[in-house]
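As structure tokens, the structure follows; a few thoughts come after it.
With one protein chain withheld, the remaining protein chains of the complex are depicted in position.
The block that comes next holds chain A.
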Amino acid sequence: MGDSLMDGVTSIMLLPDDCLCFIFNFLDCRNDRESFGLTCHRWLNIQNLNRRSLQFPCSFGIVGPSSLSQSCTDINSFHLYRILARFQQLEYLSLSGCVEILDSALSYLKPYGSKLQTLCLDCCFKISDYGISLVGDGCPFLTTISLYRCSITDAGLEALANACLALRHVNLAYCPCISDSGLRALSQGCRELQAVKISNCRGVSGVGLRGCSSTLVYIDAECCNLEPEGIMSIVSGGGLKFLNIASLSCSNFRNGLEAIGNGFAARLKILNLRMCRSVTDASIVAIAKGCPQLQEWNLALCHEVRVLGWASIGSNCHNLKKLHVNRCRNLCHQGLQALRDGCKELSVLYMSRNSRISDTALELFKLYRCNVEIKAEEVMSIGPNWDGIDYDEST
């Protein structure tokens, strides 16, 4: 192999750290990186310095025999301390799945975790408001935080919002103790907020987002008890591009969605109204007129949309590329014709189990609009990731 043993001190140890870092970064497999670190302490230091992200085996980010088949070590305070002390250049840390971790463990974030930008605390059931305040204390430059199923309250959220002013992406899905006042603190305190996920938060009606910054482009409020005032608040920032209010819980919501078309959501590109069974034509017309930039619209299972609604979509949605109408009971051939004659930019139509559409109507559609792909699948989740949005995207 041409490797020669040198007498005396080897020259590789004379290389400065940055050269060793370059060499290390050419190792792309986990085993090689670990072997590198186990060679000597100096090389361990290089390995540690170059680690930017970390998650534990119990994380929901990993599915495999190692994490599923046996009970993996419950990550506790000591593990977190070791990891943070060892890898001091971490930018992304996930404690997802660490169900036993306590608030006190997060106190290690202050001395060691100040470079963190992304922190994931999904399913950390034992973390309370105190723990979140430690996060705020220790990671002032945090931009992304995920608190799925955490039992924090509005007070904790407020403390976080006051400490981490640079927050951009926040996931509060399934947080049962969050209400509008916590959201208010978040939207008022973090003026660079870009994406908020509040799906399945039973205590949220939406009004907490009133007056949010125009940087807020992404809101996921699936399965929330939104109220008409809440909808108005949600769009009040003026910058919204992606909105998901699928499975709207309130059945009396008939015309409340008109607010989306009131002009504030003029930049809206992707709208998910899947399973909003009671949304009416009036709302659809308002939205079609008020959101001219709509590119993707999910109206699956919106049974109350009738000819007036479909016609409005056809004549107003000039930028619509993808439309989902799966299982819409009141999509009849007239409605389909209106879509066929309008929506010039349409490229994909998701359509299945529409009982009032005959084969003839479908064939006619395909004939006139041969450039539209018809797909039968039902896509529940559309749009980009809550933590993947960048405000400066050109589109």
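Here is the rule we use: contacts are C-beta pairs under 8 Å (C-beta built on N, C-alpha and C of every residue); 3 or more make two chains touch, one makes a residue touch a chain; residues count from 1.
The definition used in the following text is that contacts and distances are computed from a predicted model.
Asks: When one chain of this assembly is omitted, its UniProt record names it as which of these: "SKP1-like protein 1A", "Telomere length regulation protein TEL2 homolog", "GPI-anchor transamidase component GPAA1" or "Cytochrome c oxidase subunit 4"?
Replies: Answer from the record: the omitted chain is "SKP1-like protein 1A".
Asks: Just name the one of A:Glu258, A:Asp281, A:Glu296 or A:Asp387 that touches the chain not displayed here.
Replies: Touching the chain that is not displayed is residue A:Asp387.
Asks: With the missing chain put back, which residues of chain A would touch it? List them for me.
Replies: Missing-chain contacts on chain A: residues 1-6, 9-16, 18-19, 22-30, 32, 34-41, 43-44, 50-57, 59-66, 68-69, 71, 73, 75, 79, 82-83, 86-87, 91-92, 94, 96-97, 118, 120, 122-123, 144, 146, 148-149, 171, 173-174, 199-200, 222, 377, 379-382, 384-388.
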